[in-house]
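As you look at this complex, bear in mind that one protein chain is not there, while each of the others sits in place.
Lettered A, B, C, D and E in written order, each chain numbered from 1.
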């Protein structure tokens, strides 16, 4: 669907992302449906007297995938579809190239490569031993989930693979900054722990695996995510992994664990942003800046991409709450 | 010492709570020492040419207990001692009635009775089962420590037994409020969990056992207390106890555990006061108010007790940052 | 109307709470009317070509009560009525059981009983004398109004009898807390004034009688309520009553009056919540917490009642600006 | 004293504004005394072995006035006195020109003239009738007190006559602004009430008569001033005067009274500055700006006068919390 | 158009201020157009089957002026036009009295007179010399633009001539206040610079000439206005003028220039309102208050003018975010 030009007709797969039953002014029911694929959302009405109205009401299910033949049109009300044929996806469609991923917005980067890059970074930035084991172990244990995880329900990196994209940027920034400061100020006492900065960069958001749950329609908060939050839940995961590792005979020393927990706990810096403690170690400071910089940069990227206002500046109704400059006078 | 009148001489036990080495304007060293018992602090100089000066410099150790014979005087510089005789406490002094507790400020209430009252409350307010087991178990496990624990390093209930005094008030308030609301609004859906409010009242500050460590001179923050904080550490203790209890065959159901964790996490309500989440359940709301009310009430009590300003109002340099009215016009 | 099932037809009384004249897209006028009884609001259109359109336009008056025969239906647009017959309420309807109260949302508690409970509390918690006289006198003077008063225009207890429901909770909480602290810390100097806490609990919101005015459609702000506010107006009422009582020969001593005024002035604690002074007496502190706790508890109760979002948590668009946990994972 | 040059000896009258008993390092008592006249404070020690030590300890009383013969010296520790002779002021000194006012800092303007100017303004800016009566009446009733009243305990205009000086500026500014806006926008609906702006300017701080009490040593807060505050107390005074005037047969209409009360209540604009309501009328807005402008201007004046830092800018430790530019580069 | 009564038909000139293409529920396009003259905006639909629909779609251009013959009606949807005839304005219409200004909301005051008044003020309040030259020069250079400039894109004085109206008020207020303080406190050191206060009052918003650009439809932000802001841009204009004047042989002394720059930089007082520095000179303080007072007064004026809520108070959804009192109880 994302590649179709206005006025073009074609066959494609799409997710039914939303269906609402509404009433016309005359009191007759009609439906507003949203079909989605990786690059586009189409929301439009199915009138009550349309040929598809009964199927829509009785059979179409939010969260299911469909094969459609439809005419795609761009209108003042946004992109619309005139559906010619529609049926649920069948097993055999996989052979035709269907996969659920093609119906969800996704990171531009290959998830496997991002994952491997993070493992490589853990092996380069953390010397062999309990900390490297813990980081690589946690990542590997959750590999399958991480490959498709978004970084948030909304705001930034809210798409499949967004978690890895954001975390890789943060961890790479943190590694660069930590290395540079370690070189510049070698006599800082105690010395900067580059390995803790790297481990913290990789694991700072790991609690999002418990805070969110993923559906075909996107991520949402779990009950414990709402009541406790990913900062505390991520620390839980690290503590549980460290406890298991201690039993398994490769204990992490207490101070390293405490420094790593603190990076997670403080990475949003201010209490009103969710961190009960401010960064109190150089490693926590570095990971905080790496995280904040990447989150804000991605927001700006998205705003420049999405905003449709004319003129040299975008509008102000966006996640940053301010205009962004595009260029020109 | 606390019972002596100005000008009186007597024998008593005291803690050497502080010793500083200073210089006179002429460059000669002297010492400023602080002796403490349950009711009083005496800070005064030992001049370099005083008979006790050498002993003070070489032998007296901060944190040790001493038996003194001294003249007590109240001066413009506060209470002072003219020491006639002094020696470290000996084993045999215990027979004479010495105990370290007599040299520390302490709650006006008997710690054992407060502890028992909390256990009784747990048994009355929480029906028999995993939650009662968890609360009574955690309290019993830490009984010895709790008996002497302060509620804070400073601000409120910062004395031996202060933890139990504060927690008992909070838990009793929470029980009263929860019972009253459960009666008034029996059809709230889901119903108010009186047992969770009571358990939360009793355990809301349990993390202070990890956040602080106690010395003869008072409480101070542990490294993990500074970097992580008692709100998160208290939740850890509850989760660890619940995990052990699950292994032991008396598992707490997930929702009850989540509600209890949330009470602890949110009991300070605002992020800038240390709570990463606001109260999102009725139980958490009740425990927050019970806690805040008792903390502030105790501050007011202490201000009225300590403030020495003349007139109908106290000064404003106190823990509340405001004047308190004493009475009169 | 509140007891009717969808699809049921019946006779009932209702208030015409709102009527708006609107235009269809074709430019023809139609009406949107809201009928209300104690348990329900029904808002629906009367089309311009409907048999009732002329009567609606010319005769129906907002704030009047009507007897209706109608079919009740629950639709996607909320509850609707197909009116078969309608006429204004007549005198004789009273014999049939009509009363204006049946057409307004109301407290679940009997107003007379709540009023009597507050008087009983004043007689129990305040010893006989000028303060008791003042409290009982003010309540009795305004008895008729208080029986139906809401606690606010919106936010919490915004229904008939809501004033008494909220005030009774606050006064009872304040009495409990004051008694408990008086027992626990009998040597506080000056001693806690339980009577002032009770009087303050009962009268803290008395200024709402001047801040608001009641109509059949609910409460709204008076001009003086908007420009001055209930905190100052409540203090006025207490001062005026005290002045009258002094003339009548039962003067309240100055300090007691000042303490009571201060409870009213400071009961919202923060200037941005409307209190020009923070609580500077123990009584004011207690009433503040009792008030804040009951207001927030009632908000949570209402949110749990009203919210229609699916899942374990309510939405965040409510008076607390946050989600509330319902249960489940 | 204020006119003496360093090294000069002379006779003068002064107030003993403070006396503290202190101990030397050797434990011997000495005294630190402060003598004050209209232009200067002198604080210096009286050593325990000085000829005047006994008289100082036993006879000199804070708040009494003395006649001194002394040598005045300016030192690194500020101005000092070598007292040759000292005795309490006697009745006959009045004949020699003594008055208590000469020993207190005072406004540069003549209090009677300022008072008369305010009355003239009331008569010019408010047409004859109940409002003029009320304003002139309140001023006249408190004339004697107003002549010497300060505008505050500290911060701005904290000297005798400071109240009138500040109020005259505010009222004159308000009159100018109100007249100008009334001319510029004659069709505002409802029209600007120039009379209310003038009355509000004159009476906005009248509650300071109840909030403060004056002593020889300066103003301090009354208990009711601390617990209630001058904003509410000033409104009380206006309401009481209006009630008395109604009884006396010259009632103020309700709206005018409400507008005047609102000017007082809102004149500090923000709740954190003490105003429970923001300015909601044009008159209140004008008085707020007139008041804020004069208070801040006077602070700047005082800072430029008092600051002793070298260079083009004053220090930042002052009532504005910022540097003020003096000139130069 | 602004003078027509409902139901009246007439000929008039108007600006097409907006045109949107929309879809009916049936999917047919229609247009929503806005015609504007100095006193009124009319927004209404042109249905797709209306005789004018094609002309509207193809020919009517936003920003162009038209001559209309139309029937004016006031409806529930606001003022509407039934257009009988319409054509673009022609050259010859100027002879008939057409000018673009008649189609834009404008200040009630004559721009030339306001401009002249400001020049007169500069000549009266600033003595002849470089500062007067700079102020008069800058004003004269931009005379043509200033005559029609609004004071803002929205919020206050957002209409043609609004810039001059606001600036004249501010400069007149500043001159009054400065004169008064100079008289009252002649010995302030350094003395108040009345000339700088007047110059600052006149030039404080001069940067709006670069921050905004004007179109027939109103003002909007330039790119540099968004990225830099009028406070900095106004200081640029003053510095550039001073540099040119120095080359031209009439240099402004450094301190005067610095004081003037500082007035501009600090005139909004708080960083969150856009001022990087608070007022640190008496002149800056005065201009800040003059500016803030006039901006807020104009907002209140507009709210009283525009608000349509019934009752003694306006609504709260306005630029001040609060209700304004109209009168009555």
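Operating definition for what follows: a residue touches a chain if its C-beta (ideal position, glycine included) is under 8 Å from a C-beta of that chain, and two chains touch if they have at least 3 such contacts.
This structure is a prediction, so every number in the text was calculated from the model and none was measured.
K.L.:
Taking the whole complex into account, name the chains on display that the unshown chain touches.
P.N.:
Taken over the complete structure, the missing chain's partners among displayed chains are A, B, D, E.
K.L.:
Tell me which residue among E:22, E:120 or E:227 touches the hidden chain in the full complex.
P.N.:
If we include the chain that is not displayed, E:227 is the one touching it.
K.L.:
Considering the complete complex, identify which of A:9, A:74, A:141 or A:254 is in touch with the unshown chain.
P.N.:
A:254
K.L.:
Touching the missing chain, which residues of chain A?
P.N.:
Its contact residues with the unshown chain are 169, 172-173, 176-177, 180-181, 184-185, 188-190, 254-255, 258-259, 262, 278, 280-282, 285-286, 289, 292-293, 296-297, 300-301, 304-305, 313, 322-329.
K.L.:
If the hidden chain were put back, which residues of chain B would touch it?
P.N.:
Touch set of chain B with respect to the missing chain: 21-23, 25, 29, 220-224, 226-227.
K.L.:
I need the residue numbers on chain D that touch the omitted chain, in ascending order.
P.N.:
Residue positions of chain D that touch the missing chain: 24-25, 75-77, 311-313, 323, 325, 328-329.
What we mean here is this: only the chains that are shown with their structure count from here on.
K.L.:
Using the contact definition given at the top, which chains are in touch with both chain A and chain C?
P.N.:
Common contact partners of chain A and chain C, which must touch each of the two, are B, E.
K.L.:
Look at the interfaces B-C and A-B and say which one is made up of more C-beta pairs in contact.
P.N.:
If we tally the contacting C-beta pairs, B-C comes out ahead.
K.L.:
Angle of the rotation mapping chain A onto its copy chain E, from a C-alpha fit, rounded to a multiple of 5 degrees, please.
P.N.:
Result for this pair is 120 degrees.
K.L.:
When the C-alpha atoms of chain C and chain D are each averaged to a single point, how far apart are the two points in Å?
P.N.:
Computed value for the inter-centroid distance: 45 Å.
K.L.:
Please work out the Cα centroid separation of chain B and chain E, and write it as a whole number of Å.
P.N.:
The mean C-alpha positions of chain B and chain E differ by 62 Å.
K.L.:
Enumerate the residues of chain D that touch no fewer than two other chains.
P.N.:
Within chain D, the residues that touch at least two other chains are 223-224, 226-227, 258, 262, 280-281.
K.L.:
Please categorise the chain-chain contact pattern as a line, ring, star, complete graph or other.
P.N.:
other
K.L.:
Mind listing each pair of touching chains for me?
P.N.:
Here the touching pairs of chains are A-B, A-C, A-E, B-C, B-D, C-D, C-E, D-E.
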